[in-house]
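The other protein chains are all here in position, but one chain of the complex has been omitted.
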Amino acid sequence: MTSVMTFIYPELILVTGALLVLMTGAFGLKRRTIGLIAFLTVLAAALALPGTADVHQIIFSRMLINDVLGLSMRYFILLALGLAVLMAIATSWPDDSDAGEYYFFLLIAAVSMTLAVTAGNLMVIYLTVETLSIVSYLLACFYCKDLFSTEAGLKYFLFGALSTGLMLYGISLAYGIFHSLDLSVIGGVLAAGNVNSLLLITAAVLIFAGLAFKASLVPFHMWVADVYEGAPWPVAAFFSIGPKALGFALMVRIFLSYPAFMHSGWGAVAVFLAIATMTAGNLAAFHQSSVKRVLAFSSVAQAGYIFAGMATGSLGLKAAFFYIVIYAFMNMGAFASAAFLSTGRSTLESFQGLSRRSPSGALIFSIFLLSLAGLPPLAGFLAKFFVVWTALETRHFVLAGAVMANSVIAFFYYLKIIKAMYFDQPSTTEPLSAINIPLTGKLLLVICLLMVIYLGIHPQPVMNILLSVFK
Amino acid sequence: MSEFAFYFIASCLCITAVLSVTVKDVFHSSVWLALSLLFVACLYFYLDAGFLGVIQVLVYVGGIMTLFVFAIMLTSKIGDHSIRQVNHQFWGGLMVAIALFIVLVQVVGGNPLARLHAAGSSTDLKTLGTSLVTTYALPFEYISLLLLAALVGAIVLGKVKK
Amino acid sequence: MVKIAHWIPVFPFLAFWLNMMVGRRLGKGAGYIAVAASALSAVVSFLVFQGLFAGGTSYSLGTWITINGNPITVGIIVDSLTVMMLLVVSVVGTLIQIYSIGYMAEDPRFSRFFAYISLFMACMLGVVLADNLLLLFIFWEGVGLCSCLLVAFWYEKPAAAAAGLKAFITTRVGDTGFLIGILILLASGHSLRFADLGGLPGHDFLMTVAALLIFMGAVGKSAQFPLHVWLPDAMEGPTAVSALIHAATMVAAGVYLVARSYVLFLDHPLALQTVAVIGAISAVMAASIACKMNDIKRVLAYSTMSQLGLMMLGLGVGGYTAGTFHLMTHAFFKALLFLGAGSVIHAVHTQDIREMGGLLNKMKVTGITFIVGSLALAGIMPFAGFWSKDEIFLAISHQGNPVFFFAAALTSFLTAFYMARLIFMTFFGAYRGKHHAHESPAVMTSPLVVLAVFAAGLGFIGSPLCNGVFQHFIEKGDEVVALNYSMVIFSTVLSFSGIALAYAITIRGFALPPAVLSNISWLTRLVENKYYFDELYDFLFVQPFLRLCGAFKRFDALRVDGFVNGVAAFVGALAQVIRKAQTGLVENYLLMQAGGMLLILLTIMGKICRLF
Amino acid sequence: MPSILTLIIFLPLVGALAIAFIPSGREKAIRLTAFAFNAAVLALAGIIVGRFDRSVPGIQFLEHHLWIPQAGIHYTVGIDGISLGLVFLTALLGVIAGLASNGIKTRVKEYFLFYQILMTGMLGTFLALDLVVFYIFWETVLIPMFFLIGIWGGPRREYAAWKFFFYTLAGSVVMLLAILAIFIFIKPHTFNMIALKQLAPQLTGNIQNILFLMFFFAFAIKIPVFPFHTWLPDAHVEAPTPVSVLLAGVLLKMGTYGLLRVCVPYFPLAMQTFAWSLGFLGVINLIYGACAAFAQTDFKKMIAYSSVSHMGFVLLGVAAMNSAGLNGSLLEMFNHGIITGAMFLLVGVIYDRAHTRELSAFGGLSTSMPRYAFFLTFMALASLGLPGLSGFVGEFLSIVGVFSTLPALAVFSAIGLIAVVALFLIVIKKVLWGRAKEGVIWPDMTGIEIAAVLPLVVITLAVGFYPEVILKFQKTAIDILVNFI
Partner (left out) sequence: MIPLGHFVILSMFIFCIGVFGVLTQRNAIRFLISVELILNAANINLVAFNKYYGSPDGLGQIFALFVIAIAAAASVVGLVLVIAIYRLRKSVFIDDFNLLKW
C-alpha cells in the first residue's frame, strides 16, 4: 500500500530536478552536466515509481488514480523522456546558454504527462495537457534565433490554442452533463444511462479533438510536419513519442474506459480516421525531400496504425499499445540517427552516399527505417502484425486491408532514404567530413537498436505487461 | 428586472465580442475585447460569482489586456488600416463558425438542462477557499508550476541575446 | 544374343562425347573414331540379326519414369523391322561417314561434324530400337536436333542457318502433333508400347485422332505434304549430311514410325486412308517439282520426298511389306545418289546442273555409280528400285483405288523423267562449267562403289526370283509372291517413256510448240515456285507470328507495364495532392481542423437524428 | 543443439556477420569467406539429401519450438520431398552464383553481406513450416534483393529495384492478410503448416475461395503469372549476373513452392474451382512469355521472358492436380532453376566481354568461342525442352498431367511449345551462328566460368537421362498431396 505522497514521489522528484537544472543552468554549468542531472532525475523518478497499482486508493480527492494503465504509462513516459534527454545530450546545440531552461521545460513536460496519465478528473487532464502544450510551444521554438524554429513554435501555438480551446469547451459541456468532472462519477452516470446523447456526443467530440491533436490524427495532424521540421531534432523526437502516447493513453482513459462515452456511431468514424491518418501521413511523406519531414509524416502514419488498433475496440488496445512501445524505440532511433547523420536542413541529398562515409550509421538508420516500415523480423513488423490481426479478428477487413496497403506505400519513402544512403553518390564533390556521433548518442542508438531487434524476436516482456494492463 | 439585466449584459457581450474580431484596427479590437471581458465579469456577478468577477477584472482587464496593448505597441506599424486583417478564407471560416453554432444550438436546445430554471445554492467565498486548498489542492499547486514555466519561457524567449 | 541390341547406339554416343570434348586435338582421328563407332554398331547389328532367327523379342532396361502410375520403360524391341532398319542405318551410316572423311577433310570444324554425326547415329539407332512411343519420341527429337545442327553446320552462310531453323521448327510442328497423340494414348490409360497398340479399346474416334496425330509426326519428319517445306532448304547442309539424314535414314524414320505402329493404323481405316492420301499427294507434287529444279541436290531432295510419299502410299494402301521394302532399297540408292552428287559438287564446285555436263568422262566411278543409282530410282529392271516399286504398285492395284494407282504411275513416270534429265545434263553432252573437274579420292569413291552394289543387287532379296526372302523375313507370312508380268511391263514402259522424254528434251532439244507452252505457263510457274508453299506459310504463319510477338511486346510494355506504372503514377499524383494540402499556412490547417471536427460531429450525430 | 535445418538456414547469416567484421579493403578474404559459407551450406544440403529418408511420408528433420506464445507463433522448420529439391537447388545455385560474383568489383563487402542474408531468406522460406515464419523469411528476401539489384545492377537498376520490391511487397502484404485470416477462421487457431493441412480444407465456400485467391495473388506475383509479370524482365535484366541467377533460379520458385505448399493442400476445393483458370493462366504465360521474348532484342530480356514462359508449365502442372502434373511442376521448378540459372550465367559471360546485351551485337560466336557455343547451345536446347535433357521431363509430365484433366489447355500448351522452340533457336542463331562481327574477337570462357556452368550441365543431363534421380525424392510427398485432393 503506497501512501498518497509516495504515489507522487516521481513527480516531486521531477519538479525538484526541474528546479535544480533551472538553477544550475543559471550558474552556467556545462550543457552536458545539466543534461546528466536531468537524466539522473528521470532515472530517480523511474525508481521512485510505486510498484503496485490500487484502483481504490483515493489520491488528492480522486484527482489522481493509481491504476495499471497509469502506472505503466508513467514508466513509458519516463522512458521516452530518458531517451529524449539522452538525445538532447548528444545533440550539438548552436550555443551553450539556456541549457538549464531546456531541461527544465522537458522535465515540466514530463511532470505534466505523468500527472495526465494518472489523472482521474477531467479538469486535471485539461490542466496538464494545457501545461504540456505551453511547454511544448516553448520547446519547439527553442532556437529563438532561427527562422524555422520560431515559425514552428508559433504554428504549434496557434494550432494548439484552438485545440485546447475546443477541449476545454468540451469539458465545460461535460461538466454540464455530468455535474462533475470526476471520471468515476462520470462512469457512474454513464452506467446509469439516461444521458442525452447529442450533448454527450458534442462534448466527446470536442474533447477528442484536443486529444487527437496530441496524437496527431487526421484532421488534427496538420501541424505535425511543420512543427517537427522547424523544432530542434531532440524536441521533434520527443514530440513524436511522448505527447503522442499521452494522447492515446488519455483516449483510453476517458473514452475506452467508459465505452458509453462514445456513441456507437464512433466505431465507423474511428476506423475512417485511422485509415485517413495513415493514408494522409504516408502520401504526404511520399514526395518529401527533407528527411526530417519524412519522419514527421511517418509519425503521423504511425499514429494511424496505432489508432487502427484502438479503433477495433478494447480488443485492439493491446495491439495499439504494443505498437506504441515498439514505436517509441524505433522512432526515437530513427530521429536520433537522422539527427546525428544529417547536416543542415537534412535534405535527402545530404544523405546521399552516406553508407560510405558512415557504414554503421547508415546501417543502423536503415534498420530503424525498415522497422518503421514493418519489415520482419524487426519489431515494427510484429507491431503491425498484431494491429492487422485484431482488425481481422474483429472483422474490420477494410481496416486491415488499409493498414497493409499503407505499409506498401510507406515502404516507398523509407526506402527512398535508404536508397539515397546506399545507391546514390554524394552530390557534392568536396570531401565530406567523417561523422562523429558522441558516446551518449551511440548509447541511445544501441539501446533503441537492441530493443528493435530484441522485441522483434522476443516480444514477450512487453506483451506480458500489456496483458496485465488490458485484461 | 434580473432578466432584463441578463439580456442587456448578454447583448452587450455579444456585440463587443463581434466587434473585437471584426474592427479593422487591432488596437480597437483589443479595446473591444477588454469591454467584452468586462461584460463577462458582469455575468459572473450576475451568477453570484463575485470573487470570480473580481479576478476576471483584475487578471484579464488589468493584466492580460495590458500585455496585449504592450504587444501591440512593440509590434508597431501593424495597426495600419491599409493592411488586410482577415485572411483569404474569411467566408470558409464564417461558414464553419455559423454551422458550428447552429449545431451547438440544436444540441443544447434539445437538452433538458436548457430548461433548468431553478438555480441552486450559490457558492460562497469561504467554500471556494476551503475546497481550493483541500479538494483541489493538487491542481492549485500545479497551476503554480504552469505559471513558473510560462514565466521562464517568457524570459527565455523575451530576452534579447547578443 | 539379341539382348545386346541396346549397346548398338552406345558406341556412337560415346564417340559423340569423345569428339565433342577432345575432337579438335585428334585431327583426322575424329573421323576414324566416328567411323569405328558406327562400324561397331553395324557389327553388333549383324550379331543381332543373326540372333533374330532364334526369335524376336522386346526387353526392358528398367523404368524411365512413372506417369500417373503408368510406368514408361526403357524398352528395346528387336524384330525383323528393327533389324532391317538397324542394318540399313548402321551400314549406310558407316559408308557415308567413311565418305565424309574425304568430303569434309578441309573443314575447320571437322571433329564437330563427326561429333554431330555420331550423335545422330546414336539417336537414329535409338529411334529404331525404342519399344514405346515416348522413348521413340525422345530419340526422334534427338535426330531432329542433329538434323538442325548439321543443316546449319556452315552457319556462317545465312541460308544454312535459316535452313537449320526451318528444319527444326517445321518438324517440330509435326512433333507437336506426335506429342499430343502420345498424350491422348496416355490419358486414355493405354500403354505406349508398340506391341500393345493393336486393338486398343476406347473411343474409336479418339484413337483415330491419336493415330493421325502420330502420323503428323511422321509427316513432319518424312517431309510429306504439307510439312515438306524444310527438306529442300536442308540441302544447305554438307552433302554427306543430306545423304545420311535427309535421304537414307532420318526422313525414312517417318515411314518407319508408321510401319512400327502399323497395327494402330490398321485398326483405324480413316487414319490409314489419310496416310495413303498424304503419300500420294507428296509423291506427285514432289516429283513434279523435281522436274523443274536445276540444283542437283534439290532435285534429289524432291525425289526423296516423292519416294517417301510413295512409301507412305504403299503403307497406306496396306502394303506393309512394300513400304518397308522400298524404304530399305531407297536408303541405299538415294544415299548413293547423294554421295555421287556430293562427289560431283566436290569436283565442279557448283550445284547447278546447267553448269555441268559431260562429266562421265572425267569422273568414271562417280558417273557410273550415279547412273546405277538413278536406274534403281527410276525403277528399271533389275535394279533394286524396280522390285520395291513393283511391290508398291502391286499393293495399290490390290487395294484397287484407281486414283492412287494413277498417282503412283505418274510419280514413276516423272521420276524416270527427272532422273534421266539429271543424268543427261550432268554426265552427258558438253561440259558447261568453268572449274576444272576431277575424280574424287578413293575414300569417297569406295563407299560409292559399295553402295552401287547394294543399289543394283539388293532388290533381289525381295523379288520373286528369291522367293521373297525379304517378305518372309518381315511379315513371317507364307504368301508366295508371283511375278506379275503385266505390271512389270507396264512399269518398265512407264520408266522408259520418261527417260525417252528426258532424252528428247535435254539432248535433242525437243520443245513443245509455243502455243501449248503459253497455255500451260501457269503450271510451269506453279511448279517452278514449288507450289508457293513457302510464300503461303510465310503469309499464314510466320508473318502473323512475328506480328503477334511484336504486338505482345508492345502490349507488355504499354498496357501491362503501363498499368503498373500507372498505378504508381496515380499514387504519386495523389501523394502530390495530399502534400500540397500542407500549405504551410496555419489558417488553412485550422479551418481543416475545425471543419473536420464539425464533420465528425455531424457524422456521428447523423446516426441518431437528422439535423438538417 | 539446433537441428541441421536451423543450421543451414542461419549459417549464411553467420557468414554475413563474419563478413561484417572483415575490413572492407580485404576483398579476397571476403570472397573466400563467402565462398566457404556457401560451400558449407551446399555440404549441409548434401548431408540433408543423403540422410533424407524417401520412404517416410511427411516432414523430416522437424524442429518445433514455441516462439511467441501470446500469438501462437512457433518456430517450426522441416523438410519433405517438396522442399528437398528446392533447398538443394538453392544451396547449389548459392555456390555457383557466388562463383559468378567474381565479376562484382565494387563494394564487395556489402555485396556479400546482402548475398548471405538473401541466402538465409531463401532457405528459410523453403524450410519454414509455420506460416508466420514462412512469411518472415519470404519478406527477408526482399530487402537484400532490392539492394543487390539497386546497387550493382545495370543502367536502369533503380527502376528495376523499385519495381521488384513493390510488386512483390504488394503480393506479400496480401499474403500476410491471408495468413492472419486463415488463423482466425480456423479452429483451433494455428499457424502450423502441417496441422493446417488437415484443418484448412474445412473452410467452406467463399472463405476458402477468397483465401485461396489471396495466397494465389502473392504467389502469382512471385512466379510471376501474367499479368503480374512485368517486374521480372526489368529485375532480371538489370540485376548483376549472379543475382539474376538467384532471381530466376530460386526466387521464382518461392511462388510455385507456395502453390504446392499452401494452395494445393489447404484449399483443394478452391483449387478445383479455379483449376481451369489456373491452367488458362499457365497457357497464357507459356505462349505470351515466349512470344514477348521472341520480339525482344536484348539477350537477357529474352531469357527473362522465357522464364515467364517456363513458369507457365509449372502453373499448368499444378492446375492438373494429379500425380503427373504435380510431379511435373515440381520437377520443372528444379529444372528451370538449373537451366535458367545457367542461361543467365552464360548471358553474363558474354556481357562481361561485350558490355552489351543487344542481340544484334553478337553473331558467329560459335567460331571464336566454341566452348561458349557448346554450353549455350546445350542450355538453350534444355530450355526448349529437348528430350533427353532435363527440361523436357518436367514439361512433359506437366502436360501429361494437364491433359487428363484439362485436355484443351494441354493441346494449346503443346502448340505453345513451338514458340518456345522457335525462341531458343533464334537465340542460337543470332548469337552463335552467322558471321562474326568485324574485329570482334572475345576470349572463350575461362576456367572459373566453366566451373560455374559445368555442374548445371551435368545435372541437366543426368535428370534428362534419368529423371527418377529427382522424382524418387519427391514421389512420396506428391503422393500425399494427390491423396489429399
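As written, the chains take the letters A, B, C and D, and residue 1 is the first residue of each chain.
Basically, a contact is a pair of C-beta atoms (placed from the backbone, for glycine too) under 8 Å apart; a residue touches a chain by one contact, two chains touch by 3 or more.
Just so it is clear, the structure is predicted and the values come from calculations on it, not from any experiment.
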Shown chains that the omitted chain touches within the full complex: A, B, C
Residue in contact with the excluded chain [from A:9, A:75 or A:169]: A:169
Missing-chain contacts mapped onto subunit A: 123, 127, 130, 134, 137-138, 141, 144-145, 147-148, 150-155, 157-158, 161-162, 165-166, 168-169, 171-173, 175-176, 179-181, 225-227, 229-230, 288
Chain not shown, touching residues in subunit B: 2-3, 6, 10, 13-14, 17-18, 20-21, 26, 29-30, 33, 36-37, 40, 43-44, 47-49, 51-52, 55-56, 59-60, 63-64, 67-68, 70-72, 74-75, 78, 83-90, 92-94, 96-98, 100-101, 104-105, 108-109, 111, 113-123, 127-128, 131-132, 135-136, 139-140, 143, 146-147, 149-151, 153-154, 157-158
In subunit C, positions touching the absent partner: 579-580, 582-587, 590-591, 594
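Just so we're on the same page, only the chains that are shown with their structure count from here on.
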Joint neighbours of subunit B and subunit A, given as chain labels: C
Central chain (distance from its CA mean to the mean of all protein CA atoms): D
B-C compared against C-D, more contacting pairs: C-D
Cα-centroid distance, subunit C relative to subunit D, in whole angstrom: 37
Whole-Å gap separating subunit A and subunit C, where each centre is the average of the chain's CA atoms: 78
Per-residue multi-chain contacts in subunit A, two or more chains: 198, 201-202
Per-residue overlap in subunit C, given as positions that touch at least 2 other chains: 588, 594-595, 601, 605
Parts of subunit C lying in touch with subunit D, wherever the complex brings them together: 20, 24, 63-69, 112, 137-142, 145, 148-149, 152, 155-156, 158, 161-162, 164-165, 168-169, 172-173, 176, 179-180, 183-184, 186-187, 545-546, 548-550, 552-553, 556, 560-561, 563-564, 568
Residue ranges of subunit A touching subunit C (in the complex, touch as defined): 154-155, 158-159, 162-163, 166, 197-198, 201-202, 205-206, 208-209, 213, 218-220, 222-223, 225-226, 263-266, 269, 273, 280, 282-284, 286-288, 409
Partner subunit C, residues of subunit D touching it in the complex: 163, 166-167, 226-227, 229-231, 233, 288, 291-292, 294-296, 322-324, 364, 366-367, 370, 374, 377, 381, 386-388, 392-393, 396-397, 399-401, 403-404, 407, 410-411, 414-415, 417-419, 421-422, 425-426, 429, 432-435, 466-468, 471
